[in-house]
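Removed from the display is one protein chain of the complex; every other protein chain stays in position.
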Amino acid sequence: MHTAVQSIGAHQPHASSVARVAIAGATGYAGQELLRLLARHPLVTITAAMSSGAPGVNGAERRLPALARLWRGDITPLASDTLVREADVVFLALPDAAAAELAPGLVDAGVRVVDLSGAFRLRDAAVRARWYPETHRLPDGVAYGLTELERAAVARARLVANPGCYPTATLLALAPLVAAGLIAPGSDIIVDAKSGVSGAGKTPSERTHFSECHGSVSAYGVFNHRHGAEIEQGVGGPVTFVPHLVPLDRGLLATIYVRLQPDATSGGRGEAAVAEIYERAYADATFVRLNGSALPEIKHVAHTNFCDIGWRVDPSGRAVLVSAIDNLVKGAAGQAVQNMNVMLGLDERTGLL
Amino acid sequence: MHTAVQSIGAHQPHASSVARVAIAGATGYAGQELLRLLARHPLVTITAAMSSGAPGVNGAERRLPALARLWRGDITPLASDTLVREADVVFLALPDAAAAELAPGLVDAGVRVVDLSGAFRLRDAAVRARWYPETHRLPDGVAYGLTELERAAVARARLVANPGCYPTATLLALAPLVAAGLIAPGSDIIVDAKSGVSGAGKTPSERTHFSECHGSVSAYGVFNHRHGAEIEQGVGGPVTFVPHLVPLDRGLLATIYVRLQPDATSGGRGEAAVAEIYERAYADATFVRLNGSALPEIKHVAHTNFCDIGWRVDPSGRAVLVSAIDNLVKGAAGQAVQNMNVMLGLDERTGLL
Amino acid sequence: MHTAVQSIGAHQPHASSVARVAIAGATGYAGQELLRLLARHPLVTITAAMSSGAPGVNGAERRLPALARLWRGDITPLASDTLVREADVVFLALPDAAAAELAPGLVDAGVRVVDLSGAFRLRDAAVRARWYPETHRLPDGVAYGLTELERAAVARARLVANPGCYPTATLLALAPLVAAGLIAPGSDIIVDAKSGVSGAGKTPSERTHFSECHGSVSAYGVFNHRHGAEIEQGVGGPVTFVPHLVPLDRGLLATIYVRLQPDATSGGRGEAAVAEIYERAYADATFVRLNGSALPEIKHVAHTNFCDIGWRVDPSGRAVLVSAIDNLVKGAAGQAVQNMNVMLGLDERTGLL
Partner (left out) sequence: MHTAVQSIGAHQPHASSVARVAIAGATGYAGQELLRLLARHPLVTITAAMSSGAPGVNGAERRLPALARLWRGDITPLASDTLVREADVVFLALPDAAAAELAPGLVDAGVRVVDLSGAFRLRDAAVRARWYPETHRLPDGVAYGLTELERAAVARARLVANPGCYPTATLLALAPLVAAGLIAPGSDIIVDAKSGVSGAGKTPSERTHFSECHGSVSAYGVFNHRHGAEIEQGVGGPVTFVPHLVPLDRGLLATIYVRLQPDATSGGRGEAAVAEIYERAYADATFVRLNGSALPEIKHVAHTNFCDIGWRVDPSGRAVLVSAIDNLVKGAAGQAVQNMNVMLGLDERTGLL
């Protein structure tokens, strides 16, 4: 029963491959997660994995020991002409400014793009100019990639702006209630979110130094976080958004406070009213699991593409929604692959379960 | 320079001792912290440390190895007559029901009591009956021991009901603003709190099993937590309180969302208005540190009796208050010692810096 | 692009299924990991998942929220006749005594068994009687399931005794060097191992209470751990084995100290000598990754079936071997599936990459 040592995802396309894919920014946390997911995806072939870091870097085995035997290939320097030549779909896991500069040209050259940066997420030009001043030009055919709520737009997009991790967890819980008109007029919308430290990226800093995070919790970015603008775009109004750093690696939990329409929640009917809306919105959404009053926990979604949502409503209409994701999967690389599946006309779950 | 091995806090009263103190419930987390603090307190002598656990238990060195050489004494079985005979002040770090039963008799016998349970925290009989049905009788002379705001009442009390950890962090931030009338009428008050796992006590359970907490965050007790009632008592109105378990041992951070009086916050004056109220309220409070817009973090208060408070207010009057404590010190044993100091007429900081 | 919500691994056998499998003890940590792996295995069908816990328990969604949508089925009470009737291969993830009692009957009834307990790991009757006195009868056809080194025996076994987590990491590093005669005669063999807390199982205890483990490291079981006997069986001589509990959930790192044959390591040739032996032993072993002098870390193997091995040898022949696995995957459920694959004549990697 000899099983020769070999890797999955080598350069040769699978017989069954329907698309060639490339990753720009493959050594960051989202980039590595993309490599892991795409290497085992049965219907695509990784043709390039690039890093904008120091040149001289090739030899992924040495740089990415976790991926040895899962992916065989080299990390190469970023080269947009190679991306155009060798890939049908390009994932950008780059800093905002780099993505803002690179993406339009790729789209012009006919490549389809899934962009994990924030450069193209905000539709309103003035708002975008405030939060992403690096974004000078929008390519044609941009869709916001909150897959479950934007499938049709994603399917025909040239560039999918993959949502931020906080907006993903928050909007999957809030957007259906807003759309259904269940939020009371004038209700404050408050989002208190807790994220693992991998959300801050791979570049060392005092804030993400182990001894500064371990045993601590801190709020940051109050009234001043770009994901707040993205959440406000999604709900169409003002939101108080406060993210917190908690001492774990992967995962994000958003606790959301709103008041519901009194007539819809009287007599203790509030939780059922919320349930009905969610069940309709997510009837065909494998990756959204509805927990009802059993509130979600990060451990149940870590290392998966699921978003778990739970809720409680009191008789006076006060509602607490809790939403949990893995920030690197449903909040980044997993949703990016889900979007790619939709763009390619595949079952959106392919390679993700 | 030989220094014979010896312990601090042995049975012999210090020359300078002004009171004999005893601990009922000395092996739980709050009880151990009381032992640690009282053993090095320069003006009191520990005369008894009792546990309600299995009898046969004596030999604290074996049970409490962290305290070896810091405190020398035996853990003895709970015996109320010994408490009455040997102590001037008794700390109860017992389950609610045990404290509810034991405390009134101690007070009747002339002992002063600092009770770390919830049994006597709620003043309204109906509310208390709902949350603490075990409490059948209130002793005379009960004060609520949020020291900074209740010094006079604590000084003359026979029994101090030491506040819960969540209410301590929350009310130190909220109560001065409520008292000053700065909260906008009709504003929702939302408290999203994050606590280390030691707050759940020392009894093993699935919820506090290492592998269930590590790498996870979860909300619990939504619309149904006794500390919510205690916070509502403190602010005199309804509060939405959602506690969360975060993967660290000690520390608690409360993020509080309110709307302030529009006329007090217009023109960007909101943060200064909050600052002025806090500075007046805490002018003589060593243990409340005002951080302004530099928001507190758990690591700065861990293992201390400090409560750090920070705040942000936007031009529309939305305010975010952040308050951090060590749940076992300012949220339990430290505040209990602070209350004892006030009861005994000592500088409230004695033994706590 | 509607994708109806559905689960993978429902009761209907896949068209391609080659075997029906059942799990006894499906709610413990190893049992849950088995469910996760087997639910996505393309060539087997889960026909039963049983728990020896309280009866009344059915409704896995409620008990195992992490597995919702990944596996659809009920946890049922343990019933050996059902196992015999409905499964070709049964995984036992039970306490030692329960496995010792259940396994022989299953084998007699013609079912093949992968046992994750320790009941059948020790071959010598006297040694087994000391460490596993619950094991009264050995079934026929027992193999020790350290897959890479026992493939032929596993392939024909009726019962595979799946190795302990510590022995797996240790023996994959040590056994080839012992077999090749590279260890110096008379050399002490010292194994200092560090394990995540999930290795202690799911039953709450003081030792595995979050607040007791967080921020701490402790040694345990010195000269008195059953895995020490299993390691000694594997190397054929005495071993000093000291396991430690470290504050993480999943993963195990063994640091091994031996002296090598002086003539094989002189002139700085020691590391090459070790490399040559490993490369030969693991030429066809996808799941053993040889890191050379770049020592393994737990993070690179967490959530995978890999065992990473690194080594350093100094000119005097002192060698340090470092071996890392995920204790719940290669140290339990993953290796169990790997063994099942070998028993069924499948590629041993099926469902594991």
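The letters A, B and C name the chains in turn, as written, and every chain counts its residues from 1.
Here, a contact is a pair of C-beta atoms (placed from the backbone, for glycine too) under 8 Å apart; a residue touches a chain by one contact, two chains touch by 3 or more.
What you are looking at is a predicted structure, and each value in this text was computed from that prediction instead of being measured.
Trainee: I'd like to know which visible chains would be in contact with the absent chain if the whole complex were considered.
Mentor: A, B, C
Trainee: Looking beyond the chains shown, say which of C:Ser52, C:Thr76 or C:Thr240 touches the absent one.
Mentor: Considering the complete complex, C:Thr240 is the one touching the chain left out.
Trainee: Touch as defined at the start, partner being the missing chain; which of C:Asp192, C:Asp284 or C:Asp347 qualifies?
Mentor: Touching the chain that is not displayed is residue C:Asp192.
Trainee: Of the residues C:Leu122, C:Cys165, C:Leu290 or C:Val322, which one touches the chain left out of the display?
Mentor: Reading the full complex, the residue touching the unseen chain is C:Val322.
Trainee: Tell me which stretches of subunit C touch the chain missing from the display.
Mentor: 188, 190, 192, 194, 212, 214-220, 222-223, 238, 240, 242, 244, 246-251, 253, 255, 257, 259, 295-299, 302, 312, 314, 318, 320, 322
Trainee: For review purposes, identify every residue of subunit A that touches the missing chain, sorted by number.
Mentor: Counting only subunit A, the missing chain is touched by 29, 196-198, 202, 204-206, 208-215, 247-249.
Trainee: Kindly note down the residues of subunit B that lie in touch with the hidden chain.
Mentor: Residues touching the hidden chain, for subunit B, are 1-6, 8, 40, 62, 65-66, 68-70, 151-152, 155, 215, 282-286, 289, 291, 294, 296-297, 299-301, 303-304, 306, 308, 342, 345, 347-349, 353.
Convention: only the chains that are shown with their structure count from here on.
Trainee: Hey, what angle do you get rotating subunit B onto subunit C on C-alpha, to the nearest 5 degrees?
Mentor: When the C-alpha atoms are superposed, subunit B turns by 180 degrees onto subunit C.
Trainee: Return the distance between the CA-based centres of subunit B and subunit C, expressed in whole Å.
Mentor: 45
Trainee: From the C-alpha centre of subunit A to that of subunit B, how far is it in Å?
Mentor: Chain centroid spacing, subunit A to subunit B, equals 40 Å.
Trainee: Check each residue of subunit C and list the ones that touch at least two other chains.
Mentor: In subunit C, the residues touching two or more other chains are 215.
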